[in-house]
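Below: the structure, in structure tokens.
Shown here: the complex without one of its protein chains, the others still in place.
Here the chain labels run A and B in written order, and each chain numbers its own residues starting at 1.
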Amino acid sequence: MSSRLRNFFIDNAVVILFVVLIAIAIPVSGLPGTFLMQEILTRLGRNTFLVIALLLPIMAGMGLNFGMVLGAMAGQLGLIFITDWNIVGIPGLLLAMIISLPISVFLGWLCGSIMNLAKGREMVTGFILAFFMNGLYMMVVLYAMGSLIPIMNPELLLSRGYGIRNVVGLDGVRQSLDTLIPLKIAGLNIPVFSFLIIAAVSYFIIWFRKTKIGQDMRAAGQDRAVSGAAGIPVEQTRILAIIISTVLAGIGQIIFLQNLGTINTTSSHEQIGMFSIAALLIGGASVTKASIPNVIVGVILFHLLFLVSPMAGKNLIGSGMLGEYFRQFVSYGVIALALVLYEWKRVTQENDSRATLRGGGAPAAKEAKGGAA
Amino acid sequence: MTSRSLFQRSCVLLGFIALSIYLFYIGKGHSLLIDTNAVTIDGKELRSPETIEVSIDGKPAESMGRAERILVLVGGPKHSITIEVISGDDRKVEKQFTIPTFMDSAIVSVPAILGDAPSESWITTFTAPPVEEAPAEQMQHEQDTPEATAPVSPDATGGQPKP
Partner (left out) sequence: MDSMKRFVADFGLPRIIITLYLFALFFAAPFVGVNLPASISDTMIRIGMNGIMVLALVPMIQSGCGLNFGLSLGVIAGLLGATISIEMGYVGAWGFVAAILISQAFGAVFGYGYGKLLNRVKGGEMMIATYVGFSSVMIMSIAWLILPFKDPTMIWGYGGTGLRTTISVEGFWRHILDDFLVIQIGENFKFPTGAILVFAAMSFLIWVFFHLKIGTAITAVGSNPTYARASGINIDRMRFVSVMMSTMLGALGIIVFQQSFGFIQLYEGPLYMAFPAVAAILIGGAGVNKATLTNVFIGAALYQGILTMTPSIFNAVLKVDMSDVIRIIVSNGMILYALTRKTKVAK
């Protein structure tokens, strides 16, 4: 029994740590409760979709999809086009999503194929691929748009005549999803429609896991060799997981930006991968296992920390930058921690199974492997 | 790929294209300039009443005097305008109008609507004066524009070059 309790603490160590941290930081920051509640509701509507985009690659055994930034780029391209054409409101957002769709599918296919070339190193490959594609994205946005790709609205262009401005205002579509079904409870604005979309995509993920392809994906994630032998097209399944993740990231980025109301052309997408991954991990997910509750808990905890740490830093040593650095440290640190825990576990299990193999205990080794999955 | 799945895929693709065109049509944003300047139609000069209240698509009403212009941002082709005359004969007119998809800025003439002029004359294209004349003003105007849903206060038209 005590070992079960211990396991509970070990399994939820990250969540517990952050709950304690936030419980300390909220009083120090001195921020009022209603403000925090409102912000958390807004940020749940804004970020949850993006974090959900990470779930399928984890199930497919490809780890944290740092390549989701590619989808975010596709989403931003869609938004830039509808802003140029001046399509407003919900139709504008839908059109942006439709434009982002083929770009996301192509980028996801590319990302999945490249990751298939680097099996066992998917994460670092996705991470570098995101940087690489960022270069191409900048090429398109800063040099091709307005010269090769027609942009009608001169207000969007830099003064040199081509290239998109650093900041694109999304006045026409700003918060049109969040305010579609207005609801106010106890003075708090609730983005009902965004929540409905999130519920729908969560349902899709849960449904997808149960389909034949979903089961294949899970099998491929647990043991590539065995599922390949069982006739599962492992490589295609992995590519599909990344394509879905990229498409969801594209839509997620559009939802994210419609809430913010502006695009930072060259930087809005850059940190989205890191923030989403950090949020998911803070919610108690690991490199091999993540669920919808992890997403929700993670977004709430991560953004609470995000909100209170600058003020807490200011009140502690009088510098807002302290909190800013602290929250960046937390984002990076939690990813480092999760990766270390995952690899550590894997290495230990490998050593154990090697030891048992030498001792001739084949069934024990098999069990250890099952645990790893 | 079988011919059946090819057919299905083509249908999906065509569906998406059709949907895109439809979304473009119903989502295209327009800047409406509600105008109370006197107009001459069929040799008859129509003048706006002293004070009116104008509202587009049921948004909060704006008060307007003579020879004024206010900017309203809308999306989609079909809109309704409600004009309530405050001074003189107290009457309220509600009319529907349609904006061509590719007309970015349109002038909506209040006197034409009140004067029961034919509906073709209600909406006219607004062409901004050549950019060389007032580039700074032009820029100013676009940056000051608040989000589409909020009505624009008359002050915001200050940057709008008057012909």
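Definition applied: a residue touches a chain if its C-beta (ideal position, glycine included) is under 8 Å from a C-beta of that chain, and two chains touch if they have at least 3 such contacts.
This structure is a prediction, so every number in the text was calculated from the model and none was measured.
J.: Taking the complete complex into account, tell me which visible chains touch the one left out.
T.: Answer for the hidden chain's contacts among shown chains: A.
J.: Please pick, from A:Trp109, A:Phe127, A:Phe195 or A:Phe208, the residue that touches the omitted chain in the full complex.
T.: Final answer for the missing-chain contact: A:Phe127.
J.: Using the document's contact rule, name the residues of chain A that touch the chain not shown here.
T.: Per the touch rule, chain A residues meeting the hidden chain are 114, 117-118, 120-121, 123-125, 127-129, 131-132, 134-136, 138-139, 142-143, 317-319, 321-322, 325-326, 328-329, 332-333, 335-336, 339-340, 342-344, 346-347.
Convention: only the chains that are shown with their structure count from here on.
J.: At what distance in angstrom does the C-alpha mean of chain B lie from that of chain A?
T.: So the centre of chain A lies 40 Å away from the centre of chain B.
J.: Mind pulling up the chain B residues that touch chain A in the complex?
T.: Going by the criterion above, the answer is residues 16, 19-20, 23-24, 26-30, 73-76, 104, 139, 142, 145-149.
J.: Which positions of chain A touch chain B when the two form their complex?
T.: 82, 85-92, 94-95, 98-99, 101, 155, 171-172, 174-176, 179, 261
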